[in-house]
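All protein chains but one are shown in place.
Just so it is clear, A and B label the chains in written order, and each chain counts residues from 1 on its own.
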Amino acid sequence: MKERLMKLSTPWKLAILAGLLGFIALLIGNPSNRNVIDVNAKEMALATVKNHDRIDAMTLADWLIKENADYTLVDLRSEKEFGEYNIPTSVSIPIESILNSDLMRNQKILLYGNDDVASAQAWFILKSSNYKAVYILKGGLNAWKNEILFPKLDASATAEQTTAFEKVKQVSLHFGGTPQIISGGTATTVAAQTTVAPTMPKLTAPAGKVGGGAKKKKEGC
Amino acid sequence: MTKEKTYEPKPYSNPYLVGLSLGLVLLAAFLIMGRGLGASGAVSTAVAVGVSKVAPEHASQNNFYKEYLGDEAANPFKDWLVFQILGVIVGGFISGMLTHRVKVTVEKGPNISVRNRLILAFVGGGFIGFGAKMARGCMSGQALTGGAFLNLGSWAAMMAIFAAAYGVAYFVRRQWL
Partner (left out) sequence: MMPYFKFDYFSVDFSLVIAFVIGIAFGFVLERGGFGNARILAAQFYFSNMRVLKVMFTAIITAAIGLFYFTWMGWLDLSLVYTTDTFLIPQIIGGAFLGIGFIVGGYCPGTSFVSASTGRIDGMVYILGIFFGIFVFGETLPLFESFFNSTPMGRVTLNEFFGLSHGLTLFLVVLMALGAFAAAEWGEKIMAKKNGRGAE
């Protein structure tokens, strides 16, 4: 009889422990709400002011040419826009699904949208969700277009500016862009200057992967 | 055939302690990998690879096989669930050896022939295979892993598992009783 009681006691202890932990859990309520985020406001504000997290288009172009691949380039626009044009090597993760993506917390992530707005928002979301290294492409795709794809040189430029432009031109051509020289309001060289950008470079093959990569789907079972 | 008793293997462990250990294993998987346990996923991968070997065109058009084949870059067998199930086989064998429970036999009730038991085992396996994919996970993946996560669909599936099993138990009682 005594032996049987001893045997019973372990499950009973466990049951009491489980009940107790369950009850404390009831008092705690929600351990964390994943829709509400904790933010280190000071660190965030400092990062914003110092502009540490901005990469300009020229730097990115440089990285791309040198095939420096220690970062993941993320296109935050819709998949449709991504399909029309995207910066080479980028991955499409529309901003609404940024937290459900396969991005790793310790990964270097470079974000871009059409301008700075979406990427700044995504930057904030990611930073506050403990992503360590998040960067923004300064000016977004618009800056990429202006500075890399369709750089313009005023005809009345100084010699210095012209030499600088030669370098930009090479970069631009590398990415299939159309450098232009503008004289007195009308652009010569290739196309007439219009508000509409000259033809966007065609996507060579699938430049990036849609939906954060066609990785093998995880299954519970 | 009558029940055979050659020697007494060790009795099975206390179910609550087993459950506690199983829960801790599951928790370890959650904490280390961020995912739970699974079993049928490995078989799915094997089936998908088999189909794509025989009929690559056919497999590449099927959404289900595609999921388990992934992109061509990685070997589909380099998968978490595949290695995990290899571990299950080894772990089960180790425990069976330690407790003298490894024995080539057919588990069945006294009132059914071996042949019929094996037929039913195959049929049951077929149901499970189909159901596991329909429910997006089997007992390990849905009931256990999803259950611990308090996943709504997993609990719904778990209730359906118990309801269906109790409902059908009467009709196959000759197999077990």
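Here, a contact is a pair of C-beta atoms (placed from the backbone, for glycine too) under 8 Å apart; a residue touches a chain by one contact, two chains touch by 3 or more.
If you're wondering where the values come from, they're calculated on a predicted model, not measured in any experiment.
A.B. asks: Kindly note down the residues of chain A that lie in touch with the hidden chain.
C.D. replies: Residues of chain A in touch with the missing chain: 11, 14-15, 18-19, 21-32, 34, 99, 104-107, 129-130, 218-221.
A.B. asks: Which residue numbers on chain B touch the omitted chain?
C.D. replies: Listed in rising order, the touching residues are 11-13, 15-16, 18-37, 39-40, 43-44, 46-48, 51, 62-65, 78-96, 99, 101-109, 117-118, 120-169, 172-173, 175-177.
Note that in this section only the chains that are shown with their structure count from here on.
A.B. asks: Based only on mean CA positions, could you tell me how far chain A sits from chain B in angstrom?
C.D. replies: Whole-Å distance between the two chain centres: 40.
A.B. asks: Provide the residue numbers of chain B that touch chain A in the complex, in ascending order.
C.D. replies: 14, 16-17, 20, 35-41, 44, 67-71, 74, 76, 79, 81, 132, 136-138, 140-142, 145-146
A.B. asks: Across the complex, what residues on chain A touch chain B?
C.D. replies: 10-11, 14-15, 213-221
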